[in-house]
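Written out below as structure tokens is the structure these notes cover.
The other protein chains are all here in position, but one chain of the complex has been omitted.
Chain nomenclature is as follows: A, B and C, assigned in order of appearance, with residue numbering initiated at 1 for each chain independently.
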Amino acid sequence: MNNIRKIIVYTLLTIGALIMIFPFFWMITGSIKTYNEIIGNPIVWWPKKIMWENYVIASEYAPFLTYFKNTVIVSFFNTFITLFTTILAAFAFSRLEFKGRDTLFSILLSTLMVPSQMLIITNYVTIVRLDLINTLPALIIPFTASIFYIYMLRQFFNQIPHQLYLAAKVDGCSDWKYMWKIMVPNAKNALITIGLFNWIASWNAYIWPLLVTQSDEKRVLSIGLKYFSGEAGTDFELLMAAGTIVILPLLILYLFARRYIIEGVSRGGIKG
Amino acid sequence: MDIILKNLSKIFSNKSGEETVAVDKLDIKIPSGKLVGLLGPSGCGKSTTLYMIAGLHEPTEGRIFFGDEDVTEIPAEKRGIGLVFQNYALYPHMTVRQNIAFPLQNSKEFRQSFKADPVKVSEFKEKLTELEGNPEREKVQAEYLEYLEQFKDSRKKYKAEMEKIILETAKIVDIEELLNRKPSQLSGGQQQRVAIARALAKNPKVLLLDEPLSNLDARLRLQTREEIKKIQRRTGITTVFVTHDQEEAMSISDELVVLKDGVLQQVDAPQNMYNSPENAFVAQFLGNPPINTFDVEIKNKEIILNDYSLKNVNLENQTALLAVRPEAFKVVNDGIEVKVYKVEHIGRDKLIGFELNDQKVNALVDADLDLKVGDKVDIDIRSKGYYLFDKEGTRLM
Amino acid sequence: MKKVLALILALTLAFTLAGCGTTNDANPEGVTLQFWHAMSGPNGEALDYLVAKFNEENEYDITIEATYQGGYTDLHQKIVAALTAGETPHIAQAYGNNIAVYMDSDAIVQLDSYIDDRTYGIDDFNDIIEGYRTENSSYQDGHFYSLPFNKSTEVLYYNKTFFEANNLEVPTTWEELETVSKAITAITGKPAFGYDSLSNLFITWTQQNGGKYTDSEENVYFNSEEAIEAVQFFVDGCEEGYFRIAGEDRYLSGPFNNQDVMMFIGSTSGSKYVGADTFEWNSAQVPFGKEEKVIQQGSNMFMLKSTEEEQLATFIFMDFLTQAENTAEWAIRSGYLPVRESARELDIYVEFVASGENPTKDTGTSYEPDWYIFDPIFPDSYDYRMAVQAAVEEAVLGEKTVAQAIQDAYDSVAN
Partner (left out) sequence: MVGKTTKKTYLQAFLYLLPALLIIFTFVIYPLIRSFYMSFFTDYNIFKHTGSGFGFVSYVKVLQSETFWKALKNTAIYTAVVVPISIIISLGIAVLLNNKLKGMKIFETLYFLPYITNVIAIGLAFRFIFHSNYGFLNYILTGLGMDPVVWLNDTKYALISLIIFGIWGGLAFKIVVFLAGLQGIDKQYYQAAKVDGASKWTVFRRITLPLLSPMIAYITVISLIGSFKVYVEVVGLFGNAGPADSAMTLVYYIYELFYSSYKPVLAAAASVIMFGIILILTFIQLALNKRNVHY
């Protein structure tokens, strides 16, 4: 590729990247500005004095340490159970032949279209009936199956050549064993990706967690962001500080998992 | 152990309900210990047949026997077969060693063979309780302990045995040095051999190969061909392999089965089949350069090719199809005069092309005849190497 | 409204000739109560302080477990959910119209009998600011289903430094507001004045202009000349560039701190967001039109059905919160105002106000009781608020003419 094209590619990508990360830059710098600097006119690029206090103050608004602990627990169990149910379902949809399979799948697919806001009251009642209100399981269980991920993993499973399945059958491998010993290892990246996506989702969820938790001991990070909006204004600087606190762990996790992500959603992860 | 297919049929029906007959009432006996080629043009149902033998497709009709045992209902893994796929289907995430070990790890029998048989154990226990206080008891006790002794540290033995088998099979297909590689690091030929090793590992009663050579380049194909033959000889396993390449099939199989549109055409040893094809299809399908065919008239016991009498036959008057092997032509002083339009040297033979009855004909003649393109020669047909078929293609003589 | 006033009268009577009312014979000793609220930050701390004080001092050793449940919307959502599932807290904070919704569940306790209970009742009930009493009894059946808790009102915030520098007078009437604003805009070239809550603007100014809004029988009066005139007054100002709305800033405290506006009408509870080191600010009574009207806002506390004991205990806590000294403490520590007249005279409060630490407290408590107006309470009153807010917004943004906007708003709710 000649240099002119190289230069074009790089410039385009750089501009794009800047657009992508600017809001983060703004949030993070915002978290060390004063309230008035954030809304400063003309635009304030960098605080006169770095307000680390913001973090201190923000962290005093709510017990973020407990929240962090809970968030990790919730995200962890949620992710692993989700992976389990997703693997099973995706396998059934991609490898098991039974009448009405595709119909069932599109029915499930259509549940993606339900605005979740409509469901939460009924679900709240269910959670109460299950006597799980204000417990961590209440934050975990309702999200331990996702047709979205099943769809994704099914796409990937479909890429695994059918002959592997036949071969394994001849080699005396049961469906169950085939799933765990052949498909799962080959879908490693896809699973890591789905895991990460799910982890992020459950990390950022806040409407439901707030609804079903009633005491600080059971609450999660994203709820912490609620504390900074009052009835007559918002503590921007604190909210941004808190926002940074919430996103930071994800950022780190992501940097670890990122190399799998591309392969994760890649079709034909293995050549047929 | 023979494989017997009785009236075996497979009908596929797609979503819209259309049915296609892939295999049609097959009756074949594959003799024990032989290497049998399942031959036919693509789509003739040979792979389907193989998969039914393997137990991956269930027949729509008919039964399959291994020896006297009806295996039609038995699932693939319990049939004691080894299957090699066209594209090898090696497990990408496993090393060669793990690939070979996989079938063994899945085999209950293999695992059981390292554990004390619970039945036997309970027998011993009963005996011991019966013999309470009886001097006999000591002896039984001893036997019992001895019996158990064999199964001490079974895990280690299991591992050792596994490794031993892996090495043996790897040796057979000589890939010992590849055991720790991943399939992606192997050449086509090597993958092929690994696939065979994996199939052999659990020492199957039957070895099935689906187009095993089609993914290899010409040289490798010849070589692997020989290897497969060697392996089969060495192991003596009844082997069925599917191919569409008649040359390949002829060269290695002890028995040939030719299929067309799911219908059995002929079963025989390659040479016999070549020498006496039962129908026009077989005649045309075998042999390279392919057999030459002419529409002829049989009038008062003579084969007439455009008012030239070729041979006398003891047949009623009718129109028929004459098939002549290239090598069945001979150059004579006084025969049908033809004009040579091509001359090729194939090894020691000489292939000449000429037009007869406005159709191109290939003939093999002895090399020392010196012929040039454009020469006119008289040719005739030898007494062997030609066949007559009726309009339906069934052999007349 | 009449009915309500009648009731107030009755109650007033009831309490002046003390001794009537019965005694609740339940035993509140040692119960533990759940209190759901939406107070975070300093307000949250203020509440925690009072709760701690109550848990410490109350002679029945009742324990209150107060927990923050998110903003008002979240809290509302949670209460709806809780009522649906039938597992509720004992006491919670909410706006009147929400409480009116909750009443569908039959799980809201009517407080009248508690209020005039001989032993546990609220002493000197009339000391509680009239507007608050009226509001909390303006449910459709005219009874008390809630008591005032975190109350605020609107004041005019202005840039003291700027006003002095340009020796401007703080406006007290619409006319003055207009002239002063024009003057300021002439200097700064920016809008001079803004109104935080456009629904409040509509409700307040319509009534300041002699018009009516709605009543708790859900009659709608606001498609009136007075309303049109009032809104037109604001819209003209916006078009000529000396008034503005908060819009993207949500609250005008931001622009005010940037000196993009020199004065704005906003809630006293927003004072913590007001102020920058570049200037001094102060607050004054809102300017008035034909009539002196100012909106009272903030939410109330209500009781949910439980055992007799728990309900009584809950009421004891409610009573505690409304006591002069406690509501004063509350006002000092939080962004809100005391709910009792007498609280304003308490030394601690007087001192606090004198300290000038937060001028809005002074202003906020300087309104005459009968100036207060509020949204009549019924489930749909929220829709009405939204409708009129939309009307003002549309008019200001030039989507519709004032008359049209108000007519549409009227049509959308009156059916």
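We take it that contacts are C-beta pairs under 8 Å (C-beta built on N, C-alpha and C of every residue); 3 or more make two chains touch, one makes a residue touch a chain.
Not measured: the values here are computed from a predicted model.
Residue in contact with the omitted chain (choice from A:Thr144, A:Asn198 or A:Gln214): A:Thr144.
Remark: the omitted chain is touched by one listed residue; of C:Gly247, C:Gly356 or C:Pro369 this is C:Gly247. Touching the missing chain, out of C:Asp117, C:Glu226 or C:Asp260, is residue C:Asp260.
Residues of chain A in touch with the missing chain: 1, 6, 9-10, 12-13, 16-17, 19-24, 26-27, 30, 38-43, 84-86, 88-89, 91-92, 96-99, 101, 104, 106, 108-119, 121-123, 126, 141-145, 147-148, 150-152, 155, 162, 166, 175, 197, 200, 204, 206, 222, 225, 234, 236, 239-240, 242-244, 246-247, 250-251, 254-255, 258-259, 261-269, 271.
Counting the whole complex, the residues of chain C in touch with the unshown chain are 73, 76-77, 80, 83-84, 101-102, 104-107, 247-250, 258, 260, 379-380, 382-383, 386, 390, 393-394, 397, 399, 412.
Methods note: only the chains that are shown with their structure count from here on.
Relative to the C-alpha centre of chain C, the farthest chain centre belongs to B.
Per-chain CA centroids place chain A at a distance of 40 Å from chain C. Centroids of chain A and chain B (each the mean of its C-alpha atoms) stand 53 Å apart. The geometric centre of chain B is 91 Å away from that of chain C, both derived from CA atoms.
Touching two or more other chains at once is no residue of chain B. Across the assembly, chain A contributes no residue in contact with two or more other chains.
Chain contact summary for the complex, chain C toward chain A: residues 34, 36, 38, 40-41, 43-44, 65, 67-72, 74, 77-78, 80-81, 84-87, 152, 196, 249-251, 253-254, 257-258, 260, 266-267, 269-270, 272-273, 276, 298, 335.
Only residues 35-36, 39-41, 61, 120-121, 124-125, 128-129, 133, 210-211, 214-216, 223, 226-235 of chain A touch chain C when the two sit together in their complex. Those residues of chain B whose C-beta lies close enough to touch chain A in the complex are 51, 54-56, 75-78, 81-83, 85-87, 89, 91-93, 102-103, 106-107, 198-199, 202.
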